[in-house]
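All remarks here apply to the structure that follows.
A protein chain is absent from this complex, but the other protein chains hold their places.
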């Protein structure tokens, strides 16, 4: 019984690139955090330190910057595809390339002035290997709250259950969503805007009996509105807002004053997909 | 030569309170992080553990929640004043109370649906003691960037200087600003909006030869536009965007591709004030 | 073509529990962060908000605290197994339970006084479903550095390569390791100490030609020394220490002065396993 090398990959993580497009007075801005991971014929470097098949992570970083100049950065999905295809096409030892991009939003204040949009990020994950190409788009840290239209009751009670049922609570979450496409030729900008709008609308418009129900509705709506999307994965932390007991001070509290709790938090994770498109972990 | 107790204070930090105002279908939301610090006759608890003069920090937290219900939360400056006055007025051992508030922004998505605005926070610091009352408003983590109209040259060169002069660079910062009022009766909402707009406009409109110049212009403009403000303190990290050398790849880089660097960073701190209003550290 | 619910799970994340064992004057301390995720018959709550099959996450939290009292906390693997088995055994709708634990270390300063050990954490991930039980132990944020005995050369050069080869560099990483057991009856404390020692010894003693080689040696050594372990997964960020060019100041720099860089960083991920124990993602 021997010891063997199993699955492995390597790459440069978190290359921060800002690309300015200068069209006279008016500038455009793209701000990305790019992580590359390559896999392929890497046994030699692991077993004996022979690096003949290793493209240095420093070179991967350089490629990100050079491509930002040569090809520009429009949509992160396209930029990721270009990078991933490049590594697989030019390096015989690289069989698979995965490029994960976080895009930070900025909005315009003037011809060449901008303000960062805050915590929310747009993401893109591109995987290219000999067998195919997969694109997953996403967003993270979109914080939403409904101050009513949320109930939670009718659940299992066991000997450790103390939670009172409620017909009115605050429902808040930080949406982390990722969705997979059936194709690599998509209007990425329109698709992103459409999926994001569908997710937000479903959260806002759902009268909720559980965060799971809200999650499913969000995923379903994205699929209904965007035919190019085949699978949506959501992770929704339940950012608990606990009602404060004000009775010791002679005050009632009809859902008006809450503690915004840090930990612990509920965490609801789920996939919604088209019935003819099985979940594919390799793309995520 | 003895050993003595010097300046001291104590309190409950980071009480997270969310206040919902329910006016039928349409709700309003306030989301605060409140820190209280009290000082006064506290020698006994330090020296002998006699707590007869100590109002527990747990009580301070309860007071925040009870006041949120009893009095509501409109502007953070008013809420801070109410709390600070309460502690000084009701506790003979408390001679000074400082309440620091961070307010997280949410914007409306529906009658009772909201989205967090991101990283930027509004702050208020209120100090009440026997001699007076001081209010300082502020903001933090407002990230701004000009992609041109910034130069840096003509500086001191010493034997350790290698930085090339530049007539065109990216200027980016995360604004941290705090401003002091001469009075405690101010239209806080209008004042906040006005100061914030002045700071942003000055950043956007200044053709900059140094981040110090931008800082001074920002503070000056806030004072010019808002007579109720007497002193502005700014801390501006210079979020360096370093031009990437693409010449090894046969590419030029006319201010198009940058590394967004994390550390180190320049840090520019300064005060701009009315000549008849000396800086007062005790308020900050 | 319909829309269907795919894989999903839910639970309470990051329940912080501290357990004190009081044996007269001498106390023992356990400090855990426990996250539970359950899956099973959850279609109803997703599709219609019917919670009849949902054990509330609040109940899961209560169970953590009650079990900490009833059964104590000795090794995190045992505590995780007890919790995971409980949820599967007592809830007909729960088909699979995953308990992930981070344990924070404290060392003794006195009979009932302790100091936190710092950033390094010990982890345990337990998965119980109808088909079996899996235990994965691990550690995170163990930061190691060799100031020499590391080379990097002989790698692929493509048009984007500028990195100079080196026969002497600093090699530093923050070890994140997880290892799987073939059994659930193990001397967890001895095993943890043994694996940790093997990982550290391999890092220290390996003359390295690539971080991949160091990774493989670390995993191999853990397997060689601990027969109860069948698979090791390592993620090693290459915490780059960049040599500073001091020549503008008339100084040489023979590997003495370095910039400790934040981003970007290389990221090396790999699995080392026994040849008769295929990688099993479901356990991790």
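Lettered A, B and C in written order, each chain numbered from 1.
Just so we're on the same page, a contact is a pair of C-beta atoms (placed from the backbone, for glycine too) under 8 Å apart; a residue touches a chain by one contact, two chains touch by 3 or more.
Computed from a predicted model, the values in this text were never measured in an experiment.
Peer 1: Hey, which of C:12, C:241 or C:273 is the one touching the hidden chain?
Peer 2: In the complete complex, the chain left out is touched by residue C:241.
Peer 1: Out of C:18, C:89 or C:189, which is the one that touches the chain we can't see?
Peer 2: Hidden-chain contact among the options goes to C:18.
Peer 1: Pick from C:48, C:148 or C:185: which residue touches the chain that isn't shown?
Peer 2: Residue touching the absent chain, from the options given: C:148.
Peer 1: Kindly note down the residues of chain B that lie in touch with the hidden chain.
Peer 2: So the residues of chain B touching the missing chain come out as 1-16, 35, 37, 42, 45-59, 61-63, 66, 90-91, 93, 152-156, 158, 160-163, 208-213, 215-216, 220, 223-224, 231, 237-238, 263-276, 279, 281.
Peer 1: So that we can see where the missing chain sits, which residues of chain C does it touch?
Peer 2: Interface residues of chain C facing the absent chain: 16-22, 27, 29, 31, 62, 65-66, 68-70, 106, 109-110, 112-120, 142-149, 170, 200, 203-205, 241, 244, 246, 248-249, 251, 253-262.
Peer 1: If the missing chain were put back, which residues of chain A would it touch?
Peer 2: Looking at chain A, the ones touching the missing chain are residues 159-160, 162, 248-249, 262-263.
In this section, only the chains that are shown with their structure count from here on.
Peer 1: When chain A meets its copy chain C, do both sides use mostly the same residue numbers (more than half shared) or mostly different ones?
Peer 2: same
Peer 1: Name the chain whose C-alpha centroid is farthest from the C-alpha centroid of chain A.
Peer 2: The chain farthest from chain A, judged by C-alpha centres, is B.
Peer 1: Which whole number of Å gives the spacing of the CA centres of chain B and chain C?
Peer 2: Measuring from centre to centre gives 38 Å for this pair.
Peer 1: Using mean C-alpha positions as chain centres, tell me how far chain A is from chain B in Å, no decimals.
Peer 2: 31
Peer 1: Determine the centre-to-centre distance between chain A and chain C, using the mean Cα coordinates as centres, and give it in whole Å.
Peer 2: 22
Peer 1: By residue number and range, which residues of chain A touch two or more other chains?
Peer 2: 16, 62, 66
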